[in-house]
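Removed from the display is one protein chain of the complex; every other protein chain stays in position.
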Amino acid sequence: MSAQGPISHTAGEIAVVLRPKQPAIIQFMKRLMHKPLGFISFLIILGVVFCALFADIVAPYDPDLTDRTATLVAPNVAHPLGTDPLGRDVLSRIIYGARISLFIGILATGTNVILGATIGMIAGYYGGRLGMIIMRCMDVVMAIPLIILAIVMVGILGPSTKNVILAIIVVGTPSVARVTEGIVLSVSKNVYVDGGKAIGATDFRILFRYILPNILHVTMVQFSIGMGFNILTESSLSFLGLGSPPPTPTWGQMLSGSGRRYFALAPWLAIWPGLAITLVVYSYNMLGDALRDLLDPRMRGS
Amino acid sequence: MTRFIVRRLLMLIPVLLGVSLLIFTLMRVVPTDVAAMMLGENVSTETLASLRKDLGLDKPIPLQYFEWISNVVRGDLGRSIWLPDKTVTERLLQRLPVTFELALIATSVGIISGISFGVLAAVRQDTWVDNVARAVGIIGLAAPSFWIATIVILFPAIFWGWSIPAAYVDLTENPGNHLMKIVPAALVLGFSLTATVMRYSRTTLLEVLRQDYVRTARAKGLTERVVIYRHALKNALIPVVTISGQAFARQLGGTVIIETVFNIPGVGLLMIGAITARDYNMVQGGILILALFLAFSNLVVDVLYAVLDPRIRYS
Partner (left out) sequence: MFQTCSEPGRTKGKAALVWAYLAASALLLAACGPSATQTPSGTQSEQPPQAQGQPQRGGAFRVMVSGYVSYGTVDAHRASFSPPVGFAGQSVNQIVKRNLNSGKYDIIPDLAESWQVSPDGLTYTFKLHKGVKFQNVPPVNGREFTSDDVEYMIKRISADPSIVLDKWKDLFTRRSDFTSVASIEKPDKYTVVVRMKQPDAVFMHNMATIGTIIVPKEMIDENPDRLIQDKIIGTGPFICKEYVPDVRQYCDRNPDYWKKDENGTQLPYLDRLEKNFYSGGDTSGAIAAFLAGQIEALAGQGGGPPSLTDADITTITKQMGDKAYLITSSGGNFGHIRINAKRPPFDNVKMRRAVYLAIDRQQIIDSTNRGGAEISALIPPALAGGGAQSVDDLLKLPGYRQPKDQDIAEAKRLVKEAGYDGATIDMNTSGSTAVIADLAALIKEQLGKAGINVNVKLTANYQDHLNEMLADKFNLTYTGHGASPDPDEYIYKHFATKGARNYYKFSDPKWDQLAEKQRAAVTDEERKKAVQEAVAYHAEVAPSVPLSATYNQFFYRSYTHGFGKPVQNVDGSAYFDVYWMDKR
């Protein structure tokens, strides 16, 4: 990541750019529409969020309801995506699965981003010995391949939704912190920060008024891409038997469990949750790309 | 340059110490009596105590750490608790080559395909080419690798009665069969990297294309082709080198999943078994070695970066 911030703007200008007045959201949407992939991804994510929020209404069946007379039914009118070996409706499980995937994703990624940005801001702003110690600690975590650290954590603590989220937070936070620190380091050198100090602003005020707005765009991109990455991590952990306990319908578990086991006879079991993961991860990545293009001042106007 | 390398190597020491402490603590967060695990049910407390003593598990945990780390510093990773006939180092050395081979091929695949897609996307920014290139590239990032791997293994077997060799053989024993197994696995693993590299090279190329010297080149009346491939590309791709270290790190982690699905006896499979068995020395040693290699590959990348880009000078 580049360590360059927007140079030579005044604080006032920055505020205008990053905290636009009312119609700005519409402006933003208009700009997003010029990035078709990003826009479609945005719509897909909205759809998934809607499904997750209103799963009770959207899903045709109770996701945990078994039906011994309709096991491994191929997709048909009653079960548009077929049923699993217990006769549970795959569509309903995928819709409810969106809930748990987003829950894990948002909670873990949100914590990553907030925690990582805070750590990065503190380390970058105060610098010196404190900053160094903080960043060396981040280096330690980042020195271990992410997925392996996550496997060790969940393997030792035991598989549960809580521990999966915890593992994702631990492995994901340092990279956010590192990127944030880099930006803060360069931003702090800017004239307007010095200006702020000169007029006697507190550290707190400088961090939140002057520095935070400058890292927000990166943070948003990181959140979007992190969501995708973390949903994948959750499914990989599920694949290794380190996911949420049954009967929780998680996409990772559906895919790695019966999905793989019955692949030959009932390919729909693997295809739908696989597509769901791919589509959502894909959308978050595309949206992240579009956000990067739109929000990064260097990219604007291209 | 030498000073830079020496300094980086010195900086490595606290990080690796940190890694050792982190992993040591993590393995012991949930108290598990490994002696009881090994001996099973109807065991006398004396026997348990004596085995714990043999394994050094009766000592206070800080002391255990101290003893372990002082051996590690001397190059001794200890012995597996469960399989004491070989040292952890011997077992890791046996498994490391195949994991590295896998990660290396995968990283190369990811970088080459990523740069190609990235250049294509940047040159035709915001056209359908850009969109298609990115769309395809990101599929690799979005689709779970174990899912693709399962399809790669089962699909040809079900429909054409052919499959990649299920049994692993060493490169020296049967190079053909060895590569038939490693290469598909590496392709699946490498595909997940394409998007990251693509994104990065697209961004850097776009940045370079906006710089003055490119404008100058255009102004001189050079064709767009020459401008991009002669002038811009070279400078745009140098920064891509910097992420190849990170990429290798991620691929090294990804081998755990791929080794499990493709049945390749590398470090990943060994680690999964060792975590299950709470084989402290094996997990600690394995992760320390992986971290060490990662650090070295990052160092190599940084040095390479300096060599490639004359503007970069480390001091």
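Odds and ends about this structure:
So that you can tell them apart, the chains are marked A and B in the order they are listed, and the count of residues begins at 1 in each.
FYI, contacts are C-beta pairs under 8 Å (C-beta built on N, C-alpha and C of every residue); 3 or more make two chains touch, one makes a residue touch a chain.
Everything quoted here is computed from the prediction, not taken from an experiment.
When the full complex is taken into account, the listed residue touching the unshown chain is A:Phe263, out of A:Phe42, A:Tyr210, A:Phe229 or A:Phe263. Within the complete assembly, B:Ile153 is the residue of B:Leu16, B:Ile139, B:Ile153 or B:Leu233 that touches the hidden chain. Touching the omitted chain from chain A are residues 64-66, 68, 71-72, 84-88, 154-155, 158-160, 241-247, 253, 256-266.
Take chain B: the residues that touch the chain left off the picture are 32, 36-44, 47, 50-51, 54, 82-85, 150, 153-154, 156-158, 161-168, 259-263, 265, 269-270, 272-274, 276-277, 279.
The definition used in the following text is that only the chains that are shown with their structure count from here on.
Computed from the mean C-alpha positions, the centre of chain A lies at a distance of 22 Å from the centre of chain B. By the touch criterion stated above, chain B contacts chain A in their complex at residues 14-16, 18-19, 22-23, 26-27, 29-30, 125-126, 131, 134-135, 138-139, 141-147, 150, 154, 158, 195, 199, 203, 206-207, 210, 249-250, 252-254, 256-257, 260, 268, 271-272, 275-276, 278, 283, 287, 290-291, 294-295.
If you check the complex, the residues on chain A that touch chain B are 34-37, 136-137, 139-141, 143-149, 151-153, 155-158, 228, 232, 235-236, 239-240, 252, 255-256, 260, 263-264, 270, 274, 277-282, 285-286, 289, 292, 298-299, 302.
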